[in-house]
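Here's the structure, in structure tokens; my notes come after.
The other protein chains are all here in position, but one chain of the complex has been omitted.
Each chain gets a letter, A and B, in the order it is written, and its residues are counted from 1.
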Amino acid sequence: MARWKVGVLTASDKGSVGEREDKSGELLKELVRRIDGEVTEYQVIPDDQSTIEEHLILFADMKRCDLILTTGGTGFSPRDVTPEATKAVIHREVPGLPERMRAATLANTKFAVLSRAMAGLRGKTLIINFPGSPKGVKECFEVIEEVLPHALQILIGNTEH
Amino acid sequence: MARWKVGVLTASDKGSVGEREDKSGELLKELVRRIDGEVTEYQVIPDDQSTIEEHLILFADMKRCDLILTTGGTGFSPRDVTPEATKAVIHREVPGLPERMRAATLANTKFAVLSRAMAGLRGKTLIINFPGSPKGVKECFEVIEEVLPHALQILIGNTEH
Partner (left out) sequence: MARWKVGVLTASDKGSVGEREDKSGELLKELVRRIDGEVTEYQVIPDDQSTIEEHLILFADMKRCDLILTTGGTGFSPRDVTPEATKAVIHREVPGLPERMRAATLANTKFAVLSRAMAGLRGKTLIINFPGSPKGVKECFEVIEEVLPHALQILIGNTEH
């Protein structure tokens, strides 16, 4: 059994009605294995702020995910509201993760500065927004994967390290 | 005719009563041509939070600016409240732009870390705070000008790129 319960939430209007394959969500399922995580919750939902909030709360409070990774909805499109949904449900912000993801991926794409991704803590759950594209998901995950296990350990109250 | 309607808002107590020439505002009028923008709205107002908010709303909602660039009021002086006015009127934050402007201009001035500049989206309008000095305006504009046209395209719902 994997160490961490992970929820993957894909915000995509097209994906939610079956018009687009969720490659980024599938990729996240693979990637979390590298930090001894297992996707126990997964959903593709429309880019609707209330719907995103409800699923974040469901995954965190009821399903007890240690980590929730979202993909999609972090850009400038009128329907991109994943960061706003995230901000509404977190109790404590973690600005350093999106800061670092933007700064580090700038070498790959100048558009990294336009990512509005957020990260934060809801109770004992860490929530992190990723971009919508598989390429962006992979690049951002690689920037922070090294520190995730430690972050999750501290979050559950294990301060031995 | 230029592609983008741009509003330039200068927050300056001295400028608003004619005691200081608005060199930064004039410079922004020149700079936006490089991204196929035209300044259709321009005002020099005092460093008063309500007044700044009212003008941001006017430029965004009534005058339909695609982009609003402010200059001034982003520092530590007691009257510097442009970021607070901006935060009050935006619907969605864009943290990556000021983050990048601060990080990139650090090579020019160690005081870049003291800039409290914000950026965000109000409806289909992108609002970005710039420093008060012409030197700061030029340096910051050059950091982000490359991504602005793409950002504005996405914001109006044009996702072809």
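Note that in this section a residue touches a chain if its C-beta (ideal position, glycine included) is under 8 Å from a C-beta of that chain, and two chains touch if they have at least 3 such contacts.
From a predicted model like this one, the values you see are computed outputs, not experimental measurements.
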> Which of these, B:Arg102, B:Lys135 or B:His150, touches the one chain of the complex that we don't see?
Replying inline: B:Arg102
> Which residues does chain A use to touch the chain missing from this display?
Replying inline: 91-97, 99-100, 103, 121, 124, 126, 144, 146-147, 150-151, 154-155, 157, 159
> What chain B residues would touch the chain not displayed?
Replying inline: 75-78, 80-81, 83-84, 95, 98-99, 102-103, 106, 110-116
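Methods note: only the chains that are shown with their structure count from here on.
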> For the sequence-identical pair chain A and chain B, what is the superposition rotation angle on Cα atoms, to the nearest 5 degrees?
Replying inline: 120
